[in-house]
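Complex shown without one protein chain; remaining protein chains in place.
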């Protein structure tokens, strides 16, 4: 019953964001060290842990972390004091008090991976190299319409959120709106905090940094795969020619395959608003494509689904792409949607006083 | 008739007794959790909160209410579970018969049957998907794989439980194998088969929910995991927990009923009843005819 | 002719023994033959043609085995976790299930409904049960490793317990004709009827239940590891590696799960032979 | 209560009715009235299906009477059963498959918490009595039908019960084995002076063993005659050749209603 006492105290002070300044003097280094020593750093694992590992290593801490389920209950009951959260999703749930939220408001603080210099690039668009080679126009057309959708979405996040909601989204309308705002920031800001106008751009430096961290922290038992990983170069995991073709196009394509599908990395929500907008606004139709959006968050990983041909395109994180190719798949990234890391480590300052 | 009714009431009574006991335990725990936890609804909500969520008209996803969402998702999941269950049942049954017929087949295959069960859905799914090329077919097949084993094991045990003397009797008459099955082995195995089916039924539903989550498109498993991920109201999760428990109880009672109906003895009893009724009717008719004739 | 049989009791005894041995050998040889056939099919990629899959999704057995060899120590750590869960869950679950069956059998009027309610527990899918248990066991220990283990053991115990309960209940109730009357004439107390009649009579049923409980315990362990707070175990590794598209490694762990299953099966067979040696042979 | 001839079993207006599958009544016993004194050896005789087993089961509290009153040693059958005063030899040998012959014989003694030594001693004695000394370690399935029945008898004898109820115990046995067991049973009865109620369909057997023969007539089972057997208490095999014995046999045979069922 060790954890009970503290959470009980909290019950009494919910909502009042009174004393929270005392922790402000603590540096992120102190926080991480304290949490790591306590064994209460949380992450989902399953290929989402490399930035956290890099951060722990940056401060010479061990590589242990707790497996965080997809709720923030562990954070809530203090079994995880430094919890992983995506800015656009879990962080919102922690702060806000709509249905499913925990209502901590601004009493919680977080460490941003971009600030710590361990940012990795996340949501992209990829397909198999074979598919891209056989259907170059389809790929270009798909990118053209998708990017158009994203452009519209980041400019009109509220409308994009509504569109997502009507497409059978699983998320409450309020949270959807929050998400859209935050996702828009990730699409239009890079790891250094600079504004990005060129949506979908595959930034050399950020990608290289991602690949380098991936090489260091992805640990593979299969020695062949491990060797393959270490020898990966950016050219093995991305191909910018389709993006260029899309950008230089006038919007008309002679597509090889008109019925295509895209598998999302997660549940259908505003994390993927660009595709929903493109579908809703008919951008895909305009380029001659009939697109099906397949929800993710299931057990068949998006890389596997794309690799075995169940779907044509997928959204994944760059590091996942690297490990998949190291494992023997032949996938290529054709566009990079998120320009900075959305991962933060959230904590309650009072736990670190 | 009166006795029969009393018995039925008793049966229901004991289930209700346990449900009430369980509910009381739940509520006590919920009150406790309510005091010590900050977000008790994630850990152990009050039953009335769950009921309220079930009857609430507020949409939880797009324009669906919680109950509407669960029911529409359940339709897909239960359909797959039932189809998988039936396939699993047939395959399990046939395998048991094959294993009963040949000791070599039994020795050879039995350990592997168990192994198939051990290959996790995650390992199986990509291969099954490769074979069928269709996610829905794969789901049904995996549900079938997970539910055939209890049926096979129990059926085999039932077929083996036949007293030796009864087999000797059939042996003397040089009865063909099919007749030995029809007249002795299967009737004896019926209760065993049903306890296999009773174990397999929740397994099929569990499996079906599990395979829902292979891809994110619909089904109880998907909204279960979505609500677990706080993508929607957590009460949807609790509704599903209760819903699946009810399906479990329901399937046990349904199968129990079917078993009573299928038990060879009861079938013979029904036959006798029908015959008696027919005879009575006939004798009544004859009497009436006699009366008519005598009147004429 | 008969003299030959009668001459040496010893040789006959030896023969009987060797025939028993031959039988025991059969239980190993026949599965081994099938195993060899599958292995050859798999290694020669015939299996891949049948299953319409590729070397990526289903790597060759030699590759999998060599991966197991080179990561043996790491694998063993995970195997240990899984074994503790499976054994703990089985022991608790089966004992509990059996006790509930005994309680239900001694008061069938009330007990039967309890069985249905217990069956309902088994119908709550593992995917729902596992996260709930994680939450409920948060206060068990400040060590994530310990509370996580407890949560998994409870889930496995619930799943296997329900199954054990259903089967052994039948064994406790379906007694030989007039055996209950016999006990009644001795005015045997319930305890004795249980000890001398019901329990011995239920043993064959218990083994039928175990035949299902053992693999389903392993299966449940694998699935509930997905959700566990503390990262360890064969199941967790399978999931991690499949998500990372490391199919060779995933298959290595699947193979390990199968080895655990086969080991448990052999153990179960040996145990059942020993315990049921006085019972009429089934079949 | 004075010692001497107390009533061991008292049956008054006993009716037992079963129901068949179409819900009709099957009357197994109708208006049975019977008094048995302590130390008596009563044989129950009657054609197949007349209700002998049902009567025995009712006395032993294995079957509830539909109507009427049964008293054993002045108490209800249930009380007597709970005092563990009944021994019952079932018509079909009820042996537990998983126990060896000797373990089957020990079963009731285990339940009644006999000392281990005592259990072993009695079991051995009983096995010798029924001629199965060599088969102590066999399982029931390895025995012939008659041998199983002998185990069944040995199990009941091992207990020395106050009231011994036996349902056709010897009908599966050959003449010689039967004769030996007749004598053994009679010796046990003489020495212990227990009350025995014994079902048989063999008239010679009934007359030879008992002090009183009760004849049941079938459909529904009614007590059609009670014949006192005035042979000396100590019976010898040779008595069966005497004219008086034959007279008694004839008397019993003639008391069957209509002479046949």
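When the chains are written out, they are named A, B, C and D in that same order, and each has its own residue count from 1.
Keep in mind that, in the parts below, a residue touches a chain if its C-beta (ideal position, glycine included) is under 8 Å from a C-beta of that chain, and two chains touch if they have at least 3 such contacts.
Keep in mind the model is a prediction, meaning the values are calculated, not measured.
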Touch criterion as defined above, residue of D:173, D:186, D:214 or D:227 at the omitted chain: D:173
Residue in contact with the excluded chain [from D:150, D:182 or D:235]: D:150
Residue numbers in subunit D that touch the chain omitted from display: 18, 20-22, 26, 45-49, 52-53, 91-92, 100, 131, 137-139, 142-147, 149-150, 167-168, 171-177, 180, 201-203, 256, 259-261
Positions on subunit B where the hidden chain makes contact: 163, 165-166, 168-176, 179, 183-184, 187, 263-265, 268, 272, 275
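One rule holds for everything that comes next: only the chains that are shown with their structure count from here on.
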Minimal step count in the chain contact network, subunit A to subunit D: 2
Separation of mean Cα positions, subunit D and subunit C [Å, integer]: 49
Centre-to-centre distance between subunit C and subunit B (centres being mean Cα positions), rounded to whole Å: 21
Shared interface positions of subunit C, touching two or more other chains: 57, 131, 135, 239, 242, 247, 280
Residues of subunit B touching at least two other chains: 42-43, 121-122, 126, 130, 164, 213, 225, 228
Topology of the chain contact graph, where touching chains are joined (line, ring, star, complete, other): other
